[in-house]
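What follows is a single structure, and I will ask about it in a moment.
The other protein chains are all here in position, but one chain of the complex has been omitted.
And now, chain A:
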Amino acid sequence: MSPRIAQIRLVSSHPEVYEPCDDSFALVDALLADRNNLLEHNPRLCVEVGCGSGYVITSLALMLGPHIPGAYYIATDLNPHAVRVTSETLEAHGVHAELIQTNIASGLEKRLERMVDVMVVNPPYVPTPEDEVGCEGITSAWAGGENGRRVIDRILPIADCLLSDRGWLYMVTLAANDPSQICRQMKKKGYAYRIVIQRSTEEENLHIIKFWRDPDCELDVKTPVTNKTFPERVVESLVSQFPQLSSWRTGGSNS
């Protein structure tokens, strides 16, 4: 039996809320494609930033729910109608997520630091004039400012702060966002990445990229060594003493 995802006829709507679209479907398809890994990953805390209609967080809860009964889901959006519509969509499917109306994850950053195991984001990624970013109403659902990067570039450092040591981030990007530059930037912060889905529609060339912390990645030179987590340091000192271990270390970091 194929895993359950949200059904369009049960997804609630509102004129000011982004309806599930090609980008939403691509993100859910990426989660489905990676579902076996997700089940094995056994996430405790999953967060969606910018939940819109709730199509994605509902699908995630449905596809993981029966197998990971204890998982906790939190979804945010700055649009008040979106969080309400998301709660209706969740309820129509009989699943639960905690909703917070906020800018990205503001208010959660302190206590959720390094706690999020899975984060999913379909950000506003369309290149637009700067003044359309974050304005009221439906425009803020897609308006991404210059190169569509304005909101993405604010989300990435927050994701880095919230993701747990084993945290995974799935994000939608458009070719115009320069995804390879985003990947290089994340690599500097210590993330490995993989394009889970690439899809060209009539109007858009979409990439769904998965990022995860990888101890093998070059860390930003500015990062002091003491910032490393304890296990990373142990692995490093072990590897320096027993070079043959380094293959084990690479092997363990594939996701």
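The definition used in the following text is that a residue touches a chain if its C-beta (ideal position, glycine included) is under 8 Å from a C-beta of that chain, and two chains touch if they have at least 3 such contacts; residues count from 1.
Please note the rule applied: contacts and distances are computed from a predicted model.
Peer 1: Choose one: "Adenylyltransferase and sulfurtransferase MOCS3", "Integrator complex subunit 11", "Trm112p-like protein" or "Dynactin subunit 4". The correct choice is the protein name in UniProt for the chain not shown.
Peer 2: "Trm112p-like protein"
Peer 1: In the full complex, which of A:Ala30, A:Cys46, A:Leu78 or A:Ala141 touches the chain missing from this view?
Peer 2: Candidates A:Ala30, A:Cys46, A:Leu78 or A:Ala141; residue touching the omitted chain: A:Leu78.
Peer 1: Touching the left-out chain: which of A:Ile5, A:Leu27 or A:Leu112?
Peer 2: Result: among the candidates, A:Leu112 touches the missing chain.
Peer 1: For the chain not shown, which residue from A:Glu98, A:Asp131 or A:Glu146 touches it across the whole complex?
Peer 2: A:Glu98
Peer 1: Applying the definition given at the start, please give the residues of chain A touching the unseen chain.
Peer 2: For chain A, the residues touching the absent chain are 44, 69-70, 72, 74, 78, 80, 83-84, 87, 96, 98-103, 106-112, 115.
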